[in-house]
Structure formats: structure tokens, C-alpha cells
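Only one protein chain is missing from this complex, and each of the others stays in its spot.
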Amino acid sequence: MTAKITRRQLAGLAAGTVVTGGLIPARAADTTTLVSGFQLPQNLDPHQVYDVPMQAMMLNTYDNLYRYQNDPPEIVAWLAESHTVSDDGLTWEFKLRPGIKFHDGSEMTAEDVVYSFRRVLALALGPAGAFLKILKPENVTAPDKLTVRFKLETSYAPFFAAIPSVCIVNPRVVKAHEKDGDWGKAYVASNDAGSGPYKIVSEGYRPLEYLDMEIFDDHFLGWKHNPKPVRKIAGRPTKETSTRILSLINGTIDWTDGNLPADQVDQINASKLAFVQKDVVMKTFVIRMNNAKPPFDNINARKAFAHAFNYDGFIKEILAGYATRDPYPQPETLWGIPKDAKGYDYDLAKAKEYVAKAVAEGAPMKRPLEIHVQSENEQSVQGAQLFQSDLAQIGLNVKVVGDIWSNLTNAAAKPETTPDMWVHWVSTYFVDPENWVGQMYDSQFHGTWKASSYYKNAEVDTLLRKARALVKQEEREPLYEAAIRQIMADCPDIWIYNSMQLQGINKRVKGRRFCTVGQGAEVRWVTLES
Amino acid sequence: MKPILRKLARDVPAMLGLAIVLFVVLVAVLGPLLAPYPGDASASHLLQRLKPPGAGHPFGTDNLGRDIFSRVILGARGALAIALTVVGVAMLIGVPLGLLAGYRGGWLSETIMRVTDIVLAIPQLVLALALAQLMSPSLETAMLALSLTYWPFFTRIVYGETRRLSSSLFVDALRGVGAGTGRIVFLHILPNAISPVIVRATIGLGFTILVAAVLGFLGMGATPPTPDWGLAIAESRLYLPRAWWYATFPGLAILLTVMGFNLLGDGLRDLVDPRIRRSR
Amino acid sequence: MIPVLDVRGLKVTIRTDDGPAEVLDDVGLTLERGRILGVVGESGCGKSTLIRAIMGILPKAASTEAGEIWFEGENLLVFSERELNAQVRSSRIGFIPQDPLLALNPVFKVGTQLLEVMRWHAPGSRRDHVARLVMLLRRMQVPDPENALERYPHQFSGGQRQRLLIAAALSCAPKLVIADEPTTALDVTTQHQILLLLRELVAEFGLSLLFVTHDFGVVAELCDDLCVIYAGQTVEAGPMRAILQAPSHPYTRALLACHPDRATSFIGIPGLVPSPLTRPSGCLFAARCADVRAGCAEARPGQGRAASGVQVRCVQFT
Partner (left out) sequence: MARFVLRRCVLVLPSLLGLLVVTFLLIHAGSADPAAALAGDAATPEQIARLRLQYGFDRPLWEQFVLYLNKVSQLDFGESAFSHRPVAHDILQRLPATLELTFAALVLSIGLGVPLGVAAAVKHNSWPDYLLRLLSVMGIAVAAFWFAIMLQLFFAMNLAWLPLRGDLASTMVRPPVVTGFMLLDALIAGRWDVFFDHLRHLVLPAVTLGLGGLATIVRFTRAGVLDTLQQDFVFYERAMGYRWPRLIWIFVLRNSLTATVTQIGLLFGGLIAGGVVVESIFDWPGIGSYTVQAILTGDRQVMLAVTLLVGTVYAAVNILVDVVHGLLDPRLMERA
């Protein structure tokens, strides 16, 4: 339709012909634009927000010194060519590649990297958690144009694993929009300051609604790996599952995020346009028990509960098999798992025995218990309901309480307010045992949601702290194995499965590569077939 | 009374409404006796998940393999309980306030009506949602939130009626013969003001069920495994459009019930409104 | 000469929830050209239904069972709604309602409302209509007639509103004007002025006036002829003077007796009007009649004639 319009066409509109006549076909036949259904991060500043949706976004807009690639994940040199670390594990030096360009055309130098890390530390949000305790802003320096040096306060092995969580922002853009020393917080929250393979179109962003990006031809890696890349990414998150499924089936969106409900797989696979891609990710599902509250302070009581969850039933029936049983407190695919350790199985007889033992030891097993779930998350509700009906069979009385994430993390700040039990996932913030057992079972983290079982074992504390301070994986591995062995014996929580991500993808999407960090949202590999 | 009932009997939609309401009440009372699987209020049967309607499960089964027909039947009681409680509490707050404001006048009346205006200005759904999130979502908070936002409607109505009646001749006459305030208000004004209140309440019953369903849909109402209609629709969203039966039958139950109350309320309104009555 | 209005044996029933109600049962009246006919009756006797029947605006539940309404030689009962609207209302029959405040549409300017009538029923352009209205209003002694059209009904006093409505009734130059208790809502002084005005207008515009009221005093002051209605029946009809001198029907007599100086209310007669739902088989007035005889309760009396030539519905005169 051209810019001119006749009276007749206007009349046609009134008659409804334009409205229903299909000016634009439901499916975009355009092979240069990928319509992505990934959830948008809370805002676009990778230094303010660091969660799964942000990972998916920043992989396309920003770059990092090192980055996770492939499946299973490997940490690979990205903006940096290489790095060195001192024997004491305190001094880290990264060598930057020359000639890297930001979206505004300016060249990236070591100073820019320094600025980025200092900004992360100053904002103290999102990705800062891994660095605040071990890194002072003045100890990030640039000895020369292409070298960045970090001097850590204490040796901290996960430092390197967390490097991919920090994006390098363009200080020239950020500083130009700084207000009252806010480190450009307001500006970067809605605008582009990156160097990644795609740049954000101006006016192309509205939180929760849409995010438009276009290709950055001068990306430092070039585009040789993909002769026919996607020119534009139209981020169109859908809020309702039903809308999401329908959009995928009728081609309105090219891919969903990886949180597709298992029950929808058949229907999507049966559709003409789309299919479901399955990938194992590092994201564990766990029912927390508040070890500080009776009866969960009693080990037999905890074991009774651990034997009362129908692991296979949940995974096979409710998740239609799209998850793998993971009896360990961290993903089975990650290093540090003691191969000899055995998990707990679904056995109501055993559970009853443990109940009896616990009762004999004076644990108040008959106390009415609560299990809190995230109301908006159906799977957590289902898991809790399933658990509830099994527990009822062995005479334990549990009530399912709907709750929301912010309330739950808030309640987890104190043992008294932490629910008896609650359900959540632990996603990959960085690929290291520290992300799971390190932060979940070291008692120094009590008060954070990750450590909300209030588990305390001096031996485990020692092991975990020692492992954290070492740099070499070979040296750390046995320590984690020992710690996990002990943790599993103490049974502080109920570990259920490691997730399989289910992503609905339009059949025209080719070349997608998956990595657990970012859910395979890296668009630079993708081509669209006509 | 009899001619009024006879008039109601001739009003086809109102009778339809009455029939629906009676039916729903009956289902609510007899719920566990009528439901083929009363245990499905809490039990789960993983092997029978998401079966389409068929023999044994006329409305199909839900995400935990529970019989939807049973759960729709069992849900009637909860729906009615919510509706009656909310409207009851709202009336308990709203009617006395309206009487007071309407009969007394002056600053008291002014204050009450101003507060009423403020509460009316808070969007019901927003307050309900905010309250639900503050006090952790449950049926009780949903009911509290709905009651707290519904009473101003009654205050408004009663206030208007009371004002009209208390300036009327017959109340003047009562004052003239020395009737006490309490006597006038409760024996003479209230009975005359009550019919619009009843009408509003009837419509409110339906409305409450609907809003409660929306709250349930947003995860701010009933908690699982309660057999709640709104909750069922909310749960079904993950399985739509495949499991169409999952949302459809609870949806129809809501539709039917709300319709019943509304039709009845409309019929009653036509009946008590003398201006419309005249035209019959 | 044909009378302007000649109603014969009109019978109207209304379906109610409690069965059919005989609201009018054999009403007859004759209005000769240039005269004023007063129709008197208690409230509930069927006066408004009579007016509605003549105007052709009966409620949906009502039906005309029998009778004829001859207007200038045409039977109005055979007219369709559309024909009545196009040929009769306003253009030939003007109407003055009871309560001028309730009868005017409160949210439109007086001018809009009056011109709407003329738009369909008076010849000429809008400008002609305005001119005629201003003329009429001036004649009705409405102050500042030009601006009056721009004002809303509630901005006038009761008497002025009634004058507006009289002007409206005359706006399309009708032959017959039906006035439905046009003075009841007014105070006595204004009432008197309006009656005087109406008298003058009848002569001045060559009208015939059907004046319906429950107020005997007003009728006596204004009318040339009289028609007394009781429970949906004409019980006595004839020249005003003749009836006043010698009322024949016991009902008329009772009316005049309880108020020797021209009765203005009906309170003086003991008993109640029979309900239109359950009507006695005999004379409808029998239960209240001071002069009741054997047989009164058995059969309905037909129309008879008194010595003065007045029509009377009473066994004494048949």
C-alpha cells in the first residue's frame, strides 16, 4: 500500500475489507528478519540485570572477554585472545584482540574493559555478586592499550567462570548520557552501548513488549562463518503460553524461549511450520527444606520426605520425559560429582520407616507443613501437588501455598520467615560448582535465596571454601566430590531433576547452535530459509 | 407477594436465571454426592493426564489426571461461598454506612461519601491484586480484597435511597408523630431502600464469581489443589489450545452461574422498579 | 351539520395480569362545531383512556372492542398509526396536556420542541413557523416571545408553561382541541386566567374544544355542553344549562348535592367506584346510589332521555 489513499479505499476500510482482507499475511515471508519469542530482560543494561533472559539478549548485543560456547559448555576466548593467572591465583591478565569496534565505530581498548568492570562494581547489581567481595574497582587496571589486569583480594576460582557474565560497554556512549553520576544507568537500561553482532534499533525497545535489533556488519568476528545471516531480529515476547504456542504454530514468531511446557511438544511437532528442539541444560529443580525448623532439623525426617517424592512419575508423566533425573545437588553433567554417591529414590515404605524413626526422635512430623510454590509457574505447582498427594498417603499433612518470587526470596532472608518447604530452579549463572553447591550449602551464604535450606555443616563449609580459593580444576574437583558426598548424606534438600529445555522453532530456522548459557539464543549462527 | 411472584414467573429470562441459580445451589449443596470422583478434589492420577472428554470423563481430565466433570461440580460450592461471603461482607459494611450518611447529613455524611468515592476510584482488580500479593495470594485475601472494594456500591445506593426517603413526606410525618431515629431508619427507611440493594447484590454475586475467576486466573485467588473454576482456567493455559476441554468446561460453569445471577437480578430489578413495572 | 367529534358506544379493555379490565364501556359524546364540551368524571373513570383512544395512542395491552370515533365525518378507528400521524394529530386535532412541566421534554429548548411539531404538521418554511409561534405566544401573553423559544421548560412558571402548550396546540391550526385537565396543576388565579383565555381562543380561532376534567366547577365556568362519565360509561350528557338546572342521573345529582355551590370534588359520595376487573352485572352506580330501586342490581340500564332532552343512563328514564 502506497502513501496515497483514495476515498474508495477509506470506504473499503469502513466496510471491513481492509481489516479482514489480509493486507499482510500472518506469516512473515521475509527471510532477513527473525522473530524471536524470547522473554525480554527486565531492562537492557547487562550490568544491572543478569538472568536467563538477559543472557539470551546480551549474547547478541554485547561481547565479553571470554564466552561460553557449545554443548556441553566450554569457555572460549572472545574479545580476549588469551589470559594468564599468577600462581597464587590473585593476579589475572587478559590480552585484548586488536581492532575491535563498538557499534558507534570507536575502537575498544583495555581502558573500556576497565570502565566496564568498574561500572559493574559501582552499580553492584546483576552480575556484580560474583565480584564484589574479591575485587576492588581500583584493582582493575589497563597497563597498556590491550591488556587488562585484575588483582583479586583473595583467591577465587569461580572468578574466571564468571568472566563471561560481564559485558564490555562503550564508555563514550555511556558517559555521554550520564546523569548525576548514575553511570548512565537510565540510558543503558533502554539503549545500546555494545559491540555485539547485532545492535539495537533506536526507538526499537519497549520493556516487556518488543526489542528490535539489526545486524552490525563490523562485528569483530566478521560474518564469514555465516554467508546468509539474519539481518534483523524482532524480539516479540509473548506473555501467555497459549498465545506463544499459537504464534509459533501460525508462524507469527520464529522461535520461542526454552520454557515450552512439555505437554505442548506433540502439538507443535504435529504442526506444519514448527518443531520442538530438545537440549539438556544446566538448570536443576529442587524442593528446599528449611533445616532450621523442626521437623526438618531431623535428618530422618528429611530423608522421609526425600523418599516420598515420585521422581519418575513427575518426570515421565508430567514432564513427558523431557528432563533427566538428577539425584545430585548440581547438574549431573558438571564436574565435581562423586560417581559413587547414590541419591534418594521414590519409596513410600522407606519413607514410612524414616517417619517412624523421626517420630521416635521427637520430630514433630504431624505438624501441618507448608510448601510454597511460584503461582505463576505451573510446574512448581504441579510438583508440589504431586508431593502433597504422596505425603498424604504416608500420613503427612502439607498445604500448597501460592506465592511469588519476590516474596519468596525476601522471606528466605531469615530462617524464621523461610517457608517449611519451597520449590525453585537453579539456573546457570556461571558454569562452576560454585553456582550450585558452593552458594547453596556454604553457611556463609545464609540469608540468600540460594542458601535458603539453612544447612550448616562445618566440614562442608571448609571443603567448599578451600575449593573456592583454588584455581586449578584438578585440585578443586576432589574437594567438591567430598563436599557433595557429605551434603547428599545429610539430605538437606530434595533434588529432583536437571532440565531439558524445550524450544519451539520454525522449520525455516537453520544453523542454530546451542549452549546452556543463553539457551541457544545466539542469532549470529542462524539463517532463514525461504 | 403472590402477584409479584406471578409476574416474575411470566418473565422468561428471569425464570431461566432463577432455574440456573437453583441448579447451581443444588449442585453446590450436593457436590460430593453428585461428583463421580469426589476424591479428585485433591488426588492426582498421573496416568490419566489430559484425556479428552469421553466415557468415564464426560469433561475430560486435567493436568494431574483429575476428572474435570467432578471438579466443576465440586467447584460450585467454592464459587458460591466466595460470592456470598464477599457480597455479604460488602453489604454489612456498605448498607449501614449508606444509612448513616444518608440520614445524618453534615460532615459525617460528607466524610463517608468522600471515602466511598476514594475507594470507588481504586480499580477493583488492581486493589485485589495488590492486596493478594501483599498478604500472599490465597482465597481469603481475594475475598477480602473483593469485599473491600465492593461495599461502596451499596453505600452509594443506600445513601441515595435514604436521602430520597428521609426528605419524603411520610418520614416527615413519622418525625411529626415523634418516631425515634432508629425506628425511622430501620423500620421505615431500610425496608424501602432494600430492594435496589437486593438487586445490586444479586448482580454482585455473579460479578464476584467473575472477578474471583480473574484473580484465580492471575494466580491471586484460590490455591491448588482447590477445585476452583478460575484456577482451572488459569492452569489450562499451559495446555491450550490442545486441551480445549480443560478451559472450556470450567469457563462454561462460570458463564452459566454468572448469567443465572444476572438474569435473576435483572428480573428482580424490573419487578421492584415501579416505573418499569407500570409498563407491564 | 356533522358534529366535529362524535364518539359512539366506545368500549376499550386492557389486558392485565388479573384478567381483562373494562376501562371504557359504552362511552358516547358529541361535540358540535364551535362549542366547548366538558367531560367530567372521577379519577379512574376512564377519562385518560378516552383521550388516548381519540388520539389513537392506547397502551399496547389495550384494545378497542366496539364503538366508533367520528371526527369530521371520518372514523378515526380505521386510521393506521401512520395516517393518524400524517393527517390528524396536531394538524387537525390539537392537544393540551394536564401537567405542562411533565409534558414538555426537559432537555430540549421549547422552540425545538414546538418547531418539531410544526415541521411535520404545519405548512410553510421554518421561518414561517417561527413567525407564527411568536405571534401565538404573544397572543397567549407570554412575555418576550422571541427569546422564549430559546429557553428550557424549567425556566418558565407553571402558568407560562401552560400558555406555551396552548400555543403549541394551536400552532398547526387544528379544528379540534382536546384539553386534558389543563388547569389542575395551576393555582386558582392562574387557572381562572387560562380558562378565560381558552374561551376567547375558541371564538377567535374557530375551534371546538373538548375539555376533560374532574373539576365540576371548572366545567360549569367554561363549557357549553356537558358529558358525565362514571366507571367507563356516559351517564348523563346534554347542554350545560339544562343539566345544571335539573340534573337527572342520581350520580350527577349526588355530585351537585354534596357541593351546592358547584361541586369541585367527589369526596362527598359514599362508597367506591367498581373495579374495572370485576364489574357488577347491574347498574354500575347501584351500590352507591341514594335512589336505588329493585332491579337496579339485575340489569344494566340503557341510555334514556330526560324531559329536558338530556341523555341519561338510569332505569328511571327508560
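We just call them A, B and C in the order they show up, numbering each chain from 1.
Keep this in mind: contacts are C-beta pairs under 8 Å (C-beta built on N, C-alpha and C of every residue); 3 or more make two chains touch, one makes a residue touch a chain.
What you see is a predicted model, and the numbers here were worked out from it, not measured in a lab.
Contacts of the undisplayed chain with visible chains (whole complex): A, B, C. Among A:Glu81, A:Asp144, A:Glu240 or A:Glu459, only A:Glu240 touches the chain that is left out of the view. Summary of contacts with the chain left out: across C:Leu149, C:Ala168 or C:Val218, the touching residue is C:Ala168.
Only one residue in the set A:Pro137, A:Gly447 or A:Gly511 touches the chain that does not appear here, and it is A:Gly447. Mapped onto chain B, the footprint of the missing chain covers residues 12-13, 16, 114-115, 117-119, 121-127, 129-131, 133-135, 206-207, 210, 213-214, 217-218, 220, 230, 233, 240-241, 247-248, 251, 254-259, 262-263, 266, 269, 275-276, 278-280. Residues of chain A in contact with the chain left out of this view: 1-5, 13, 18-20, 22-24, 26, 28, 30, 33, 35, 42-43, 45, 48-51, 124-129, 132-133, 185-186, 189-190, 203-204, 206-210, 234, 236-240, 242-243, 246-247, 249-250, 252-253, 376, 404-407, 409-411, 413, 417, 429, 447-449. What chain C contributes to its contact with the hidden chain is residues 52, 55, 57, 84-85, 88-91, 95, 97-99, 102-108, 113, 116-117, 120-121, 152, 154, 168.
Criterion: only the chains that are shown with their structure count from here on.
The most central chain, judged by C-alpha centres against the centre of all protein C-alpha atoms, is B. Note on chain placement: the centre of chain A and the centre of chain C lie 88 Å apart, centres being C-alpha means. If each chain is reduced to the centroid of its CA atoms, chain A and chain B end up 43 Å from each other. Within chain A, not a single residue touches two or more of the remaining chains. For chain B, no residue reaches two or more other chains under the stated contact definition. Residues 42-44, 46-47, 49-50, 63-64, 133, 136-138, 219-220, 223-225, 235, 237-243 of chain B are the ones that touch chain A when the two sit in their complex.
Interface residues of chain A facing chain B in the complex, by the touch rule stated above, are 240-242, 245-246, 261, 263-264, 266-267, 310, 313, 317-318, 375-376, 378, 381-382, 384-386, 388-389, 392, 400-404, 407.
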